[in-house]
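For this view, one protein chain was removed and the others were kept in their places.
Letters are used for the chains, namely A and B, taken in the order the chains are written, and counting of residues starts over at 1 for each.
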Amino acid sequence: MNAPITAKILSLNNIEVVYDHVSLAIKGVSIDVPEGGMVALLGANGAGKSTTLKSISGLLTAERGEVRRGELQFRGQSIGGLMPQDRVKLGIAHVLEGRRVFEHLTPDENLIAASALHSRQDMNRNKDRVYSYFPRLHERRTVASGYLSGGEQQMLAIGRALMTQPKLLMLDEPSLGLAPFLVAEIFQILGRINRDEGLSILLVEQNAIAALEIVSHGYLIESGRIVMHDSAAALKKNPDIQEFYLGGAENKNFRDIKHYSRRKRWLT
Amino acid sequence: MDAISLMESAANGALIGLMYSLVAMGIVLIYKSSSVPNLAQGSMTMLAAYVVLAFANSAGAPIWAAISLAIITMFIIGLAIERVALRRLAGRPIIMILMMTLGLEIFLRAGSMTIWGGTTRPMNLGISDAPLFLGPLLINRAYAFGAVVTIAMFGFFVMFFRSRVGVVLRAISDDYTAAWSVGISVERGVALSWAMSAVVATIAGVLWSSVQGVDQSLAQLLLKGVTVAVLGGLDSIGGALLAGVLLGVVEGIASSVLDPLLGGASRDLVDAAMLILTILIRPHGLFGRHDIERV
Partner (left out) sequence: MLFRQAGIFHADYSADRALFPIPADRWMIGILLLLALAAPIYMNTLYLSSYLLPWLIWTAGALGLNLILGWAGQFHLGYAAVMGIGAYAAVHATRAGIPWEIAIVLAGITASVIGSVFAFAALRVKGLYLALSTLALQFVMDWTISHVPAISGGTQATLQAPDIRLLGRAVTSDAGLYYVALVWCVLVTSFMLNLRRTALGRALVAVREKDYAAAVIGVNSFYFKLVAFATSSFIGGVSGAILIGTFYHAVTPEQFSVDVSIQALAMVIVGGLGSIIGSYFGAAFILLMPGVMNSFISWATTKFGFSLGIETLAHLPQAFYGALIIGFLLIEPLGLGKIYNNIRDYLLVWPFGYTKK
């Protein structure tokens, strides 16, 4: 079941996160992302996907969460103690759940704001790159971002992350609330960025169908624990995944569905 | 009441109003970069004036040197306020943040009084008392000087918020977490806004003291500053400028018309009424950003 041994850009080993000193959100989470790879982290609402990403990008502190246990390594360097901006400097970019663009800034200014760590030349080069991936943003670069459509905001959020010249791009549910054709478009662009630039991607999704189409590997998280890890192809064939995430349970009656909700927990 | 003296009240009112704008600008600066409404701007202004006097009197520095030293000192004090008082409150409910700035207000005001005492002291910038003549209107020279400085500051800050650093500050006020996520050092940005605001307070303090002397009443500029800032839109520098002029003119006319009727002190009433009306009719002010709500 293990991934072939390649250089790892990111490895989480037994991470445990506690919010407010009391509530345990994830426990014993271990994830590897290979250099240049594309990995999905799948799971239902509240499973701990966002928490996992925040532990990597260092945004937990703002929500009174902390990593209690385990080790976070980025290219072999331990990053557990670093401030968020230092992790960004290393090349970790986190596209937040719910897009979170700077609403009162224009898309252009959003991109500028995300270049705090770079020279003006770098910034202009990065902007050109982002606009070439997302021409639509260029068209709308002068309106307040709060008025962009959901898809455009998601593109902006991704573009904004690209401005930091990441080595690892982490996306938290980019498909949330978007029409399927937009999801397809965005995922296709992600695939292109991954291929063309060798950018490693960690994709968090509830939309397993779309995610498993573009990643090579996937992890499944349930109630704060990783319960399954396999190649995308194998995951797609897994009967449990088919039932719970790929909508394979259409022709069952309600009695069985109740039953599933109990069976759904693999390990707890 | 003849037309000339009414126009004179209006013109001087407009100039005074521009000096209110300077206090408001300090509030706007902080709000624009961290969404914190600073109720301590009045006492920062007062503290700054005392600091200038301390350099000028105790250290015997010439007034312009004293002002420069005070600007540096206040810059550091602004950084310190953010570091000590505000940083730990990031992300807390607005009630607590407001209460913190109120606590700062009391502390800075009473602290200054503890150190320097309550008697009014003059601050002489060497501006002559002789009025300027604008056609038939008599204009107070100190107000005119203050207005010119304010407009210069306004120009500076408009440019500043278009610069890269300025865009970063605006991004911070929009969304702290998102700012962190793209590598912005939110703490440093907010600290910078407090420091700049403290510098603006120094300039406002100097200008106001040259008109009315240095004492506790400088802290009461807070009400004017808040009214102007809200009227202009809390995050709009240009709004603060225009709203200052507007408030100054209304106050000037109102006080020359109403004071005889109401037995004085109608200025404060006008302020409070303007503030309430703005909030009820147009909470985001003349030029403030709307909260963009997409559900």
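We take it that a contact is a pair of C-beta atoms (placed from the backbone, for glycine too) under 8 Å apart; a residue touches a chain by one contact, two chains touch by 3 or more.
Not measured: the values here are computed from a predicted model.
**Student:** Just list which of the chains on display the missing one touches.
**Tutor:** Its contacts among the visible chains are B.
**Student:** From the list B:Ile4, B:Ile76, B:Ala110 or B:Leu132, which touches the chain that is not on show?
**Tutor:** B:Ala110
**Student:** Can you say which of B:Val23, B:Met123, B:Val226 or B:Val250 touches the chain missing from this structure?
**Tutor:** Of all options in B:Val23, B:Met123, B:Val226 or B:Val250, contact with the hidden chain holds for B:Val226.
**Student:** Can you list, in ascending order, the subunit B residues touching the missing chain?
**Tutor:** Counting over the whole complex, subunit B touches the hidden chain at residues 37, 84-85, 88-89, 92-96, 98-100, 102-111, 113-115, 117-118, 223, 226-227, 230, 234, 262-263, 265, 268-269, 271-273, 275-276, 279-280, 283.
The rule is short, and it goes like this: only the chains that are shown with their structure count from here on.
**Student:** Return the distance between the CA-based centres of subunit A and subunit B, expressed in whole Å.
**Tutor:** Once rounded, the distance between the two centres reads 44 Å.
**Student:** Taking the touch rule as given, give the residues of subunit B at its contact with subunit A in the complex, in rising order.
**Tutor:** 90-91, 164, 167-168, 170-171, 174-185, 235, 289, 292, 294
**Student:** Residue numbers of subunit A touching subunit B in their complex, please.
**Tutor:** 57-59, 62-63, 83-85, 88-89, 93-96, 100-105, 109-110, 112-117, 120, 123, 144, 146-147, 160-161, 163-164
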